[in-house]
Each structure stands twice: as C-alpha cells, then as structure tokens.
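Note that one protein chain is taken out, while the other chains of the complex remain in position.
A, B and C are the chain letters, set down in written order, and residue numbers restart from 1 in every chain.
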Amino acid sequence: MGRPEKRLIDRRLGIFLAGLFLLTVAVPVGNLWMAGQPVPTYLVALIGKYLCYALLAVALDLVWGYCGILSLGHGAFFALGGYAMGMYLMREIGARGVYANPVLPDFMVFIGWKELPWYWYGFDLFPFALLMVLLVPGVLAFVFGWFAFRSRVTGVYLSIITQAMTYALLLAFFRNDMGFGGNNGLTDFKDILGFDLARPATKVGLMMLSAVALAGGLILARWVTTSRLGKVLVCVRDAESRTRFLGYRVEHYKLFIFTLSAMMAGVAGALYVPQVGIINPSEFSPANSIEIVIWVALGGRGTLVGAALGAILVAAAKTILTGALPEAWLYALGALFILVTIALPTGVLGALEGGIARLKRPAPAQEVEA
Amino acid sequence: MKAFLRMVLVLLALAEATAAGAADFATLVAALPAGGYADRAKVVRELGLSGDGRALKVLTALAGDDLKVMADGAVVIVYEKTGAAVGAVDGTDKGTPAADSLQRIKLNNAVRRALRTATGMLTLRDPDPAKRLSAARDALRAADPEQIEALDAALAAETDPAVKTVLAEAKAAAVLKSGEASEADQLAAVTLLAQRGDEAAQAALAPVVNAKDPAVAAAVKKALADIAEARKLWGLAQNVWYGLSLGSVLLLAAVGLAITFGVMGVINMAHGELVMLGAYTTFVVQQVIRADAPGLFGWSLAIAAPLAFLVAGGVGVAIERGIVRHLYGRPLETLLATWGVSLMLQQAVRSIFGPDNRDVGNPSWMSGAFHLGQMQVTWNRLWILVFAFAVFTVLLIVLKRTAIGLQMRAVTQNRAMAANMGIRTGRVDALTFGLGSGIAGLAGVALSQIDNVSPNLGQGYIVDSFMVVVFGGAGNIWGTLAGAFTLGIANKFLEPFAGAVLGKILILVGIILFIQKRPRGLFAVKGRAVEA
Amino acid sequence: MKVTRRTLLGGIAATAAAPMVAPRRLWAAEDTIKVGILHSLSGTMAISETTLKDVMLMLIAEQNAKGGVLGKKLEPVVVDPASNWPLFAEKARELISQDKCVAVFGCWTSVSRKSVLPVFKELNNILFYPVQYEGQESERNVFYTGAAPNQQAIPAVDYLMSADGGSVKRWVLEGTDYVYPRTTNKILEAYLKSKGVAAEDIMINYTPFGFSDWQTEVSKIKAFGAAGKKTAVVSTINGDANVPFYKELGNQGIKAEDIPVCAFSVGEEELAGLDTKPLVGHLAAWNYFESIDTPENKAFIAAWQKFTNNPKRVTNDPMEAHYIGFNMWVKAVEKAGTTDADKVIDTLPGIEAPNLTGGMSKMLPNHHITKPVYIGEIQEDGQFDVVWKTPDLVPGEPWSPYLPESKDLVSDWVGLKCGNYDKVKKVCLGGA
Partner (left out) sequence: MTHPHAIGGLPPETQPQLYLDGVSRAFDGFKAINNLSLVIERGELRAVIGPNGAGKTTMMDIITGKTRPDEGQVLWEQTVDLTKLDEADTARLGIGRKFQKPTVFESHTVEDNLALALKADRSPWAMLFRRAGAAEAARIDELLGTIRLGDARKRLAGDLSHGQKQWLEIGMLLAQDPQLLLVDEPAAGMTDAETMMTADLLKSIAGERSVLVVEHDMDFVRALDCKVTVLHQGSVLAEGRLDAVSEMPEVIEVYLGR
C-alpha cells in the first residue's frame, strides 16, 4: 500500500478529471455541431448513464472503501433519489398524459385514484424535488444508520440488514397501493424544466450535468477523505475499538459518512432517471445493490477514481456483451468477475498503476511474479 | 373380486331392469353425444339416478375419455390398450374401429361434476366400503334433494358406521336443500351437520341460512357461528403448521449456507445456484427413470438425493479449490467471485436445459393431503419437514461426532493451530465447503417438489437464506434452525392479516429491528472473545 | 510467465464462450432489411421470452426462404435486455439508431413496454408487442398483437357465468401484485358488479412476484369457496409463481369440478413444467391453443418443432401473436413498397393476415387486432381442450368501457389520428 497523498487533487484524480472534461467537451461538439455526427445521440444517453453509475460507485466507495461499511442496500438510496426526480417529471407532464388529468399522473387515474396523495405535494416545484433528492435518501440513511450504528451492528450483519432494507423497499414499491406506479414505476416523461427530453441538446445537457456531478462528487469525496475526518474514517475501518478508546464517537462518524454517501447516491439516481426515461422498483432489487459493490471491488476499493472506473467498465461491458453475445454474455461477465478477483487483488486501477510503475522503473529480478 | 363385482352388477341390473326399463337406459346413452355440455350433464345426472347397473361402466368410460361415437352414430366403449370397441348399451362387439373415425364425447367441468355425483350414486351400494365412503362424500358435496330416496335406501343397507355417518350427513344436506321436510327433521339435519363442523358442513349449511322456516334459519345461523368459532382454534393450529412448513423450506435452503457462510465466512453468492443444481439433478434422474425404469418412479427422490449431494458438493469443492481458496482473508471478495460463478452456473443451466420450467413429478407418496382434525396436512410439506430435520440431524452428527467434523471445527476456530497439529487445512476447507454445497443440493431435491425448476430457482432463495443465517446468528447452526422456524411461523401468522406482500415487508423490518437489539443474531456467540 | 498466464486465461474464456455464441448477424451484406428482436434471454423473463426470440428467427428464416421482402433478405438483430427494464430502453435505442432496424418485435412485461415507449416515439420506429396486457394504452408506434382485456378476461368471465361454465356466483380474483392483474381485476370487478354480483362475493388477493409458499392463499380460497355458492378463481398470477400455485392446489385437493381456476397467463409453455394430472379441468383463456385443429396450425407446429429440432417443443399464444404480427408487417411493407416507418404505420391498419385458428385477423385503426377467444380446459397431456369459443373474431379495444376513467375514450390512428380521443369532449387528450 502506497503512502496516501495529501493533495486534494492528486495525479490519479487529476488524470480522471481531465478525461472527464475532455468528454464533456467532445461529446456535445461531436453530437451537436460536427458534420456526420461522430457521436450519435444513442451514445450520449449511454455515457450519461455510465456517469451516474460512476457517481453511485463513488458514493459506495466512500462508505465501504474508507469506513468499512459494506452496504448491500445502496441501490435503495439511488432509487429513492430517482423516484424523487421521477415524481417531479411526472408532475411536469401535467395535462399531457393520456387521460389529460392536469394533476394526477396517468397511473393514478388508471387505478382510479381521485386525488393526489399528500406525499406527492410539492413535487411540481423543481427546487422542492431537488431538495427531496437529497433529503429522502439522506433521512432514510440517517434514521437507518442511527439505529444500526448505535447498536453497533457491524460486518455481515450490517450488510444483511441493508439488504433487508432495500428488499423491503422493493416489495413496498411494487405495491400499487403505495402510489408510485407499482411495477411499472414512473415513466413516459416529457420534459425537464421545459426542455424536451427527446431533444439531443437536452440529452447532451443532462450528460454534461452528470459529468459535472461526478467531478463534484469525486472532489467532495476526495476532500472528505483527505480531511482529518477522513483519517478517522480509516481508523474506524481498520481498528474500530481503538478509535472508540481514543474518545471518538464512532457511530457519529459512520452516520455522517453513510448519510453523505446516501445523498450522493440520491443525486446519481436523480440524474439517471431523466436519461433512461424510467424509474421502477427493480432498482431496489438486492442484485442491483450487489452489482454496485462489484463495480467498486473491480475498480479498486478505497480509491474513489477506481470505483468510478469500475462502474463504467462493467456497465460498458454489459452494453457491448448483451448486444454482441446475447446468448453467452453472462459467461463472459461471470468469468470477468472471477478473473479480476483472483488475478487483480487491488482492482483494475491498482493493476493499472502497478503496471505503469513497473514500466517506468524496471523492477528488480526478484520482484517479478513467478 | 372382479367376478364378484360383475355378479353383483348383473344382479342389480336384473332387479332394476324391470322397474326402470331397458329402453330408457339405451335412450339416455344415445343422448350423451348430443347437445351442449349442459345437456350432457343432465343426461349424466339421469343416468346416475336411473340406478341402472350398466350405467356405472358407461360413466366410468366417459370420465376416462373412452366413450366414443362411431361413424354410424353408435356409442361405444373403446378399450385403450387394444382399441377394441363394444356397444355401450349392450356390450356387443364392434370390432376395432380406426382411431380417427371415432368422435370424442367431450367433457367440461359441469359434466365432470355431474359425472362425479352420478358415479357416486351408483357406487353407494358398492361392496368396497372405501368406495362407498367416497360416494357418500360426493353426495354430501352435491346436496341434491333428488338423491334423498337413494340415500335412504343406502342408509338402510349400510353396515359400516363411518360410511353411515357420512350418508346421514349427506341426506341431511339434501333435506335442508329441499326445504320441504318437517321442521323437526330440518332441525335434526342442522344438528347433524353442525356436529360434523368442517368446511363441507359449512358449504352445506351456508346456502340455507335464509331458510323459509325461521326456527331452521336461526338454527343454521347458530350452527354456522359455532362451526366458525370451533374452526378458529384449528385455524391457529393450521397456521402453525404452515409456518413450520415454510420454516422447513427456509431451513433447507439456509443450512448449507450456515456452513459455507456461517462457519467458514465465505459470502457464497452461488449458494442459490447449488440449490438449483440439486433440483436439476432430480429432473435428470426422473427423466432417466421415466425412460428406462418407470417402476422406480416412487424411488426417484431417494435416488436423486445422494446424487444431488454429490453433484452440488462436487461443484462446491471445485469452486473452493478453484476460486475461494485464493481468497481466504479477503471474505468480501468471495462475494464478487462467487457472484460471477452464480451468473455462469445460471447461464450454463439455461444453455443445457433451456430457459423454461422443467417438469419434476411428485411421486404418489408426495401427493395429496390428509386431515388431522380440522387441519389439512399436505404430504409433500410433511415429508419436506421430515427431510429438513433429517438433514439437520445428520449435519449435527457429522459436525459433532465425526473426525472430519472435529477437524472442520478446529480449522475454522484456529487455522494455524490446526495446521500445526497436522490437519491438512486445505483438504478440510474443500470438504467443509463441499459439505455445505452438498446440503444445498439436497435442498434442491426438496424444493423441486414445490417450486419451479428453472434457471431462476436459486435467485428466489438466496436473499432469504442469508436473512435466516444472519437472523439466527452466523456460525451457529442451531441458530439457523431457530431462525428458519421463527421467520417461517411469523410470516404465516402475518400473512392472513397483512396479506402476503405486506407480511413479507413486516418480516424484513422485523429482522432489521431485531438485529438492533441483538447485533449478532438470535444465537450469538457470547462473551468477550467475540470482538477480540 | 505473466504474459503466458494471461493468454492462457483469455484462451480459456474464448474457447468456453465460442461454441455458445450465436452469430448476431446472419448476413453481413449491406443490402438487407434489419428487424430487431428485443426479448430477454437471461434473468427472470428469459423463461417466457426466449421462445419468442426463437419463433421470430424462424419466421424471418421462412420469409427469407420465400425471397425476403421487397426483394431484399431480412436480417434479424438479436439483443439481450436481460429482464432489466432500463436496459430494454437502452437496447431499443441501440437496435434503432445503431443497427438501423426498421421494426422491432419484442417485450413481454408491461413495464418493459412502458420503458421502451419513449424511445420508439422519439426515434419514430415500430414495435410489435405480442402479449396480452391490461389495455389503457394506444400508441402510434406500437402495434398490439396480444389480447386486450376484452379479448381475454371478459369472455372468460362470461363463460364461467354461463350454465356451461358452471354458473359461477362467487369470485376470487387472485393475482400477482403489478399493473396487469390490478387493472384486469379492476375491470373484472366493475364488470361483475354490473352483472349483479355482490361485493361480498368477490375476493381480491395479491401476492408478490415469484411467490412460492401458497399454503395460506390456497386455504383462503378453499374457505371462501365453502360458502355454498359456486366459486371460481380468476388468476392473473404471473409466470414463475404459477407452478407452486398449481402444485399446492393439487395437493390441497381443490378439483376443477369444485373450484375451477381460470388463468390468463398460463399456457402450454407453463404447463410443460408441471404434472397436469391433478389439474385436469382448470381453465385458461387465450386466443390460440396448440391443440386447435387447423391445417395452418398443424403446419406451424411442424415447422416450429423442426426449426427447434425438438419434437416435444410446444407452441403458445404469444407465438401466434408474433406470427400474425410479422405477417401483417410483411404485407404492409410490401403494400407500402417501403420500410419507412410513417408509411408502414399508415398502411398497417386494415391489413389482414391469417391467424392459426382458421380465421383472418385484421389490424384495426386502434393498432389492436381482431382475434377469436377460446376457453380451454387443462388435459392430462399438458394441452388444452377447447370447451368454448366466441362465434366471431373479437376486435381488440384498448380502452375499457367498464372503467370510469376510460369509458369515453377511443383510439383511432386512421381517421382521428389519436390514441386517446374523448368521445364526449371531442378532443384528443394529452399533448403527445
């Protein structure tokens, strides 16, 4: 393990941010202004989606990589952020739904509801929806964490109850009575803040926004982890008991980072929904949350940039393989997971950096792997 | 036996032929193919009431789809094996008509219902008491006023007390339905049915709750209330049974995980797929038996169980040696690798067996149900419960009483020390993982009897299995036992009130809250050693 | 050493994958017409959807054998949306904008259709949707070849209420908790009440997806049926949960003669995973059964079993829907002389294509088709025996007249150019 660098933007983050910046410049140019459209609109939405996943992975890395909390329920925070945004987008449709009801979303008319339930109030206002994107996942994480961390639930026990949490939410959101569209979820969005979601320019804008959010999330996460608080988090991860005996209220630290991470996940979800055009309960499924863990592990736990990279790699692999090998892609993906864990214990980023380091400075003979 | 039966039939036919008239029977049989289902049901009913001894044979053939119409319009009974046809009315030989020249007499539920009642009427005087009992039950279900006469005759001739009781109840139901008997008779009928006190009695009483006679109506109302009250307690017992049964399924699914995850600390996400492999092994075994030795079908599960253990256990050993071995000390990474294994196993099964459900049959001893008081117990659930306990007991014995079990515990408690004492830890690891996986395979055999056998089978159980192990307290297989049954019973008590969906949500919230109270599960290993 | 290991592992992965990989594009030539196939080949829905992918491949191969369309070969493009709803949208976009498919045949669940809808509207392409659904939708870019509620649910209930069906008086509406059962049950509840069924004679019950412990639910049905009135269950239970449901029914001794179960989502394919002996007489309502004896159907089954190289492979209703839909599309393209989406969409209404049950189905202006309705009883051999059918083809109607929200709505993409036109207010609702 190398010595942690103290600078806010180290080389690793710097390179990644530079790449991200190039992307946000190249994509709009290539999509909107260049002849022949070298970047098809299809790709824009795809990149936007990957960037949201990357932000979600960074959020998980913050709690898992730095504080040792393996959350198997982070998909829940992502989905809640997504639902908050989805609710705004539903209200934004207004009377353009198939039943032309100015207030009720189609699915409510469809199941015969006569008035808007109270928890849908306010979502017609964008700022309120934005607040909820942060608040709903944040409050859930705070309450959940307050109970769990205070009772000193740790390790697999914590992982499993986070899984129980997202599973319970999955079942709850499936229920049509909940008023969130049941299995179909929220869909058929028209526009956001008056911008038509079907227009390429809107898609490019959302993708750029996602890139900015990812950059912001990375910098924020980096700032937190390089602060004294970040060091205490690592203390908690490595020696929780020692940290307590030094007088730190471990549960407060866990609560802080868990809530912050949930809010980041919520933002990722909120950006994801207008780009994929649907939010439904399957986002709460435990398998989705496990996949987030896999992104982080694959990219490199506790490196932030690695987590983002892992998310993008796996999502891109899925896109390519489901199209290129529709009957066999699961073999390829499964094999990828196994190979990475066994052959690259420090994740893709670790292997990459190790490789570069070796290239720069030819290793002494005895270090060559036998 | 057969000869005797035929003799009785002939005697009966002779006795009644004069009264009912042979022409009538022939007309009825000839009318069977005509008209719609409602007409057919009517003819069947009349055949039943005719009491004609030949009717039973015709009706049995009809139920078995062996009654056909020949090109010339004659109704014949066709013997399935030989294809030979005989006249349905007189038994004359009609040769062996070509299969496609025969027209089917189709059935639907209404006709089938009429058939059941009619066959029942005709077997009320059957020499076999079991057949008479089932006939009496059919009569009770039918509650047909037109059967009163026949029931009276059967009652007079009946010697078996059990059959007699049901016959009396059947008559009571018919009497109530007709509403024409004296008040005293009707009240007696109500009392009789109230004594029976089960769903059949309820079904017989409920329609006459608004009887014309106010006294009868009141008595029926009271009887229904009494039955409902009495059944409440049984309902409680029934719920406990459902809970135990669900618990046994959870236990089977989770106990293998209690070894690989609870004892060894490997987060084995492929556990569900090992269960699935067990179920597919059962399918393959049954396929082979169906093709080569149909007589062994009753034994198919007994044959499949050890094979499933070996298949899943073998795959488990391969996973351990190939992957998990490299990851000890990095427990969370086993999650990633075994998730990959799970994806590959799912897809492999999909490629080999196809994506749709496979038909795993229930041997006869796994089918049907029996009554325990007012409680219904299905055989398959009972055997699964027994199987779950058997697996658990054997596992306990292996862990506590055998040399390999001792080595397993030694290695999991102190690997270095065990290695120093000459235990080959690598071999023990592989065997322990194989044992846990093999048990997952056994669970698959049981689950194939109640659930889909499809590539998704495992995914349905993996989350629940982890919940059970963690709720019970990882590292303690007694905890898994207690956890499985607690969750099973709690679930089944919540379900009637909250519904299946909300019930499950409440259980999950319950688990979350419970872990706050006991952060190391139900059966936590206590003491200060835990956190050291 | 390092290099060798990596190559070795890569080699293993490649050899493992190679035999299983079906070539995605069958013709590499440029001069083909590409048709997208958007069905899940993995995940929970693979169980139902894989068959539909296969049937599309067969239909396209047959069409190519006949010379293709407009003188060009058809080229199927298969992708796997993996039962993941956002992935459906992504893959739809890929099929249309990357692979330049001129029409897509796909989706099973309503949520997957809802997920891809905006994509088809935005990119102006054509989706053929082959599964029975809850209605309440009619989109310009979608052609619904499965049954609308009036082509399945209502006739089934009519049959059960008839003397032939057993004059059912008491109803259990049992479903999986999602939109299709919820809506269907709502329509049925309104319909039953309009037929004079009392509220206490209707029990509605929902269970989660993949529900497997049916003990309590089945005993509840049994108790509900013990009220002395003829009771039937109308089941909108989703695929996976059906096998344990029927197993429990059989074991608890609920016979079709006593409490028949009429299902809308159980076909030949689902029965293939079951021992049907205890289930004889339970019902299903569909627009097609494999057992229906017509020359077209016989030929289709023979071709299917030959194509899949499996003499036991069954056929089912959504397959027939794809058969009809595909033939309609071929005819429309040939009539329009182009694959241009706008022209094909305008040409399709009015096109007729034979169904497999001896009739001619017609594409209606509301983008639904005319279909016969059959009620079948389960037989011992896993097939259905038709016990009832509608005398004529029933035109599909997306907007249910039994729901207050939709009773005034009509869909007409030819005259009114509107999927949700309010007859009373005389306006096309919504701004889409």
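In this section, a residue touches a chain if its C-beta (ideal position, glycine included) is under 8 Å from a C-beta of that chain, and two chains touch if they have at least 3 such contacts.
If you're wondering where the values come from, they're calculated on a predicted model, not measured in any experiment.
Of the listed positions A:Arg11, A:Arg242 or A:Arg358, the one in contact with the omitted chain in the full complex is A:Arg242.
Summarising the interface, chain A meets the missing chain with residues 1, 3-4, 224, 227-229, 231-232, 234-235, 238-239, 241-242, 244-250, 252-253, 256.
As a convention for this text, only the chains that are shown with their structure count from here on.
If you sketch which chains touch which, every chain touches every other chain without exception. In this assembly, A is the chain whose CA centroid lies farthest from the centroid of chain C. If each chain is reduced to the average of its C-alpha atoms, the one that sits nearest the average of all protein C-alpha atoms is C. Centroid to centroid, with C-alpha atoms defining each point, chain A and chain C lie 34 Å apart. If you average the Cα atoms of chain A and of chain B, the two centres end up 45 Å apart. Separating the centre of chain B from that of chain C, both taken as means of CA atoms, is a distance of 30 Å. In chain A, the residues that touch at least two other chains are 171, 174-175, 327-328, 330-331, 335.
Contact of a single residue of chain B with at least two other chains is seen at positions 346-347, 351, 459, 501, 504.
The residues of chain C lying in touch with chain B in their complex are 20, 41-44, 46-48, 50-51, 163-166, 177, 205-208, 210-213, 215-217, 219-220, 222-223, 225-229, 240, 243-244, 247-248, 250-253, 256-258, 260, 269-270, 272-275, 278, 281, 283, 377, 385, 387. By the touch criterion stated above, chain A contacts chain B in their complex at residues 70, 144, 147-148, 150-154, 156-157, 160-161, 163-165, 167-168, 171-172, 174-175, 241, 286-287, 290, 293-294, 297-298, 327-328, 330-331, 333-338, 340-342, 345. Across the complex, chain B meets chain C through its residues 36-38, 106-110, 112-113, 116, 141, 199-200, 202-208, 238-239, 242, 245-246, 249, 346-347, 350-351, 354-359, 361-362, 367-369, 376, 378-381, 449-456, 459-460, 491-492, 495-496, 499-501, 504.
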